[in-house]
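Before I ask anything, let me first share the structure, which is written out below as structure tokens.
A protein chain is absent from this complex, but the other protein chains hold their places.
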Amino acid sequence: MADSLQAARLLSVAEAIREGLERALDEIPEAFVMGEGVTDPKGIFGTTTGLMDRFGKERVIETPISENAFTGIAVGACLLGQRPIIVHQRVEFMLLAMEQLINNAAKLRYLTRGRQSVPMVIRLVIGRGWGQGPQHAQSLESVFAAIPGLKVAMPSRAVDARDMLMTGIRGGDPLVLLEHRWLHGVRGPVADDVDPDVLSGPVVRREGEDLTLVATSYMVLEALRAADALAAVGITAEVIDLRVLRPLELAPIGESVRRTGRLVVIDTGHRTLGMGAEVVATISERQLSHLKAPPRRLGLPDRPAASARSLAASFYPRAEEIAREAAEALGMDTEDRLHVERILDERREHRLVDVPDPSFQGPF
Amino acid sequence: MADSLQAARLLSVAEAIREGLERALDEIPEAFVMGEGVTDPKGIFGTTTGLMDRFGKERVIETPISENAFTGIAVGACLLGQRPIIVHQRVEFMLLAMEQLINNAAKLRYLTRGRQSVPMVIRLVIGRGWGQGPQHAQSLESVFAAIPGLKVAMPSRAVDARDMLMTGIRGGDPLVLLEHRWLHGVRGPVADDVDPDVLSGPVVRREGEDLTLVATSYMVLEALRAADALAAVGITAEVIDLRVLRPLELAPIGESVRRTGRLVVIDTGHRTLGMGAEVVATISERQLSHLKAPPRRLGLPDRPAASARSLAASFYPRAEEIAREAAEALGMDTEDRLHVERILDERREHRLVDVPDPSFQGPF
Amino acid sequence: MAKFDRDLAWRGYRALVRIREVELAIAARYPDQEMRCPVHLSVGQEGVAVGACLPLSADDLVLAGHRSHAQYLAKGGDLTAMLAEIHGRETGCCGGRGGSMHLLDVEAGLLASIPIVGSHLPLAVGVALARRQRREPGVAVAFLGDGAVETGAFHETLNFAALHRLPVVFVLEDNGYSVYTPLAERQPPRPLTDVGLSHGVEGQSVSGDDFLEVHAAMETALVAARSGAGPQLLVASTSRWLEHCGPYDDDHLGYRPQGELERAKQRCPIRRLGDQLRKSGELDDRREKALYADVRSEIDAAFAAAFAAPQPSAATAAEHVYG
Partner (left out) sequence: MAKFDRDLAWRGYRALVRIREVELAIAARYPDQEMRCPVHLSVGQEGVAVGACLPLSADDLVLAGHRSHAQYLAKGGDLTAMLAEIHGRETGCCGGRGGSMHLLDVEAGLLASIPIVGSHLPLAVGVALARRQRREPGVAVAFLGDGAVETGAFHETLNFAALHRLPVVFVLEDNGYSVYTPLAERQPPRPLTDVGLSHGVEGQSVSGDDFLEVHAAMETALVAARSGAGPQLLVASTSRWLEHCGPYDDDHLGYRPQGELERAKQRCPIRRLGDQLRKSGELDDRREKALYADVRSEIDAAFAAAFAAPQPSAATAAEHVYG
């Protein structure tokens, strides 16, 4: 796998998703794409660009502003063997379709003892920055992950995004794919072959011995930054990308903690009742005796996302806060802490808090 | 408090809720009740009986089957100072109104810096038993509790149900009140005075030194049964009724675990990402050194609720399973375990698994 | 007025009587507490389900709501599998997972019954969309009550179906009530066919007590839907005779105006069609007696088989959550 990635093309997450959609439409006659904006000139952040021209209106379906109905229509199409990929441009729009998702999509397989299934992918985009405000910047992954019968995944890199999409649509279950808006522009190597195990569980993104950092989605990038800085003072942090939130496979995290004895989980969504709660609870149940320090969690605080950028800095955990939690878990001395802080400060290059990188100019 | 309860009337949870509604309508001119069935002859399991006759159609409003709209209409009425109490006869119907709840009700206070508020109560009934099946028996409390800006409470006894309702509607925040269908018929003492602290946090329902059992809603009753049986072998279990799921106040549980060193949390809803995850995670973070044994959780397994009663027994945790977890946490010997099991067996009196007690004859 | 088709009328009559007798048998035995799930009986409303389902071909697929016994049987469902489902048995059409509120049977062409009002309507349109995408014949038929008209799901779905001119027929069973609440307390006064107009869909209004009228209107709707004219709406007036959920008469509760139920029973779809059949010479006392005997012995046997079937084993409880 590592080898094939070496030789691979560099794609942004958005490009990788677009490739996944195109390949799915190509390979699977039952697959179709549906959502508000899938035929737009801007193509859902570039992820659907050109698909309509190639596959036509019957397989790339623009929809009315009817999230509940078209989610249910996708479920209905599954009953005859179709494999829809739908997209809502913000997680919040999906809140209109929770009934279809939770009551129908998640339960029809069980109800029919597997005679029917709902092999659909539901792409949801997590907003952040550029003043999105309270109703356009929620993440809510643990809400989806709380529902048996759904699969829920959050890619942190291009290849996973494509492979989750393609594995999901080839599979037999409804997959909620949460795409972070700040990752769409992030590039990474993408091999030709699809990794069929991408939905099987977490992956170690960086090896380490002193501490285990578990993160999802965009927070994996912040965790890797923190791990980089920690390395400067001789701390090796293992960084695990949780990837699949349901079904949740925590054995690799357990193994890591058995070695490191220290755990910090960083959520993309809210800290309270976030994925970190389940991870920390499970690890505490299973590995209590291996914990050398209390486990720790980071995530969004218990309030809505405000629009003003001056309120964003204290809302989103960054590498700095991750390093600080790590320092607590490790009982690092003051000198080392300051050193790590300085490194992160320098590397941040005065980036603005409400945009992912200087090329991101909004408004979306 | 204990004294006033001694002298109090015995009411069922349904009767207590009805009393709370009547008093709220009486005392608060801005209060009104709205929902499908609030003027029905059966009065939402008896909780709204007679209210329309007394307060008229403008304050007891029957609604079309439009959960999303009337939830939003209630939010809108709050903007002018009204205090609606709405009800959905199953948690599942609320899934149609998640957008209004999560985007509007939970965020308008923050958005307006407190100039506007949404002082409404959303009553949701958790179905169980009598073959309700996959779409009429979900609990989902942790989904609601994951949302900042909401308050979420689950009463386990009549007086709390009434007082949560009345405190909620007098307050300044949207309160999701989850009523378990199997509790509606359960009687308990109800004092005249409303306890204004009922939404402040958990309450110890039985004191003990060997182990802390934390439960919500109907599971509090099962936990108390388990504690009873454990007492027969000399184990004293502290039983804490979590009561308020958001904002979550875990200090009393921390204090208890500091004494007992052992924790079992029993969820009414699913175990994975249930309230137990947050409780166990927080206690592990804060009290790691006090834990004498790994914390444990019980809750519904990761599958839908089937209709057939033969599938119900393995779905809902009972006092038996709670006692078994307690035994594990305590490292109890086989003889004691068998003794506890026997007691529980006897006390269960061959109750059927799909009804709360012999007077419950369904269909609802 | 079309010529009286004796054969069709007889088939309709047989189906009406059979469904009525099944529902009455469920009502009679429900107090035994062996059918341990909520049941929404169709007594009084059979004319709509039978009239709308008899013209269907095997390619046509039905989706229904909480009140779906009549649809299941009219569409050719397996009576024993239905009763077994209501009894929570492994041999039920959902293996006991769903109960009465989730009757569904792919073989019979009842693709879903969903007890969340309005929730099956998008599914039905998804089925119609899939039929078109797969170049398969067949119309999706969605049954709904007058209450479902109040759901946003219905309107969003109708708009989508009309926009894409999908082959779907909405059969609206207007029994005038949602649980205990009459239509006038839930919707402003206007003909229910206006709801179709809102989405550019012309509708037909029929008496659901008149099997032949429903049948004829359904044939018209099916021809239109098959020919690409887009979604069709059939509004059928009908009456529910028993309580909303459960086996009993509940007229004593007083939520209906006095005499309404009695008048409704005068319009009984079975009696109406029976009278026509008698007039035409197709039905006489002997044949009627034979029919009832036949139906009842089938029902008794089905109940016996359902009751005797095994309950689902707890060992299988965790199966089929994921594929």
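Labels A, B and C are assigned to the chains in the order they are written; within every chain, residues are numbered from 1.
Please note the rule applied: a contact is a pair of C-beta atoms (placed from the backbone, for glycine too) under 8 Å apart; a residue touches a chain by one contact, two chains touch by 3 or more.
The structure displayed is predicted, hence computed values, not measured ones.
Considering the intact complex, the chain excluded from display touches A, B, C. The chain that is not drawn here is touched, among residues A:Phe93, A:Tyr110 or A:Trp182, by A:Phe93. The chain that is not drawn here is touched, among residues B:Arg123, B:His136, B:Lys151 or B:Arg271, by B:Lys151. Only one residue from B:Ile28, B:Ala77, B:Val204 or B:Ala293 touches the chain missing from this view: B:Ala77. The chain omitted from view is touched by exactly one of B:Pro119, B:Pro202 or B:Pro301, namely B:Pro119.
Interface residues of chain C with the unshown chain, by the touch rule above, are 150-156, 159, 162-163, 185-190, 194-195, 197-201, 230. Mapped onto chain B, the footprint of the missing chain covers residues 30, 32, 58-59, 63-64, 66, 68-82, 99-100, 103-104, 108-117, 119, 148-149, 151, 171-173, 247. As for the chain not pictured, it touches chain A at residues 36-37, 39-42, 62-66, 68-69, 92-93, 96, 130-136, 301-304, 306-311, 313-315, 354, 361-364.
By our rule, only the chains that are shown with their structure count from here on.
Centroid distances built from C-alpha atoms place C farthest away from chain B.
Chain A and chain C have CA centres that are 43 Å apart.
The geometric centre of chain A is 32 Å away from that of chain B, both derived from CA atoms.
Measuring from the averaged C-alpha position of chain B to that of chain C gives a distance of 37 Å. Along chain A, residues 68, 99, 103, 110-111, 148-149, 247 each make contact with two or more other chains.
Within chain C, the positions touching two or more other chains are listed as 94-95, 97-98, 102, 114, 116, 152-153, 321.
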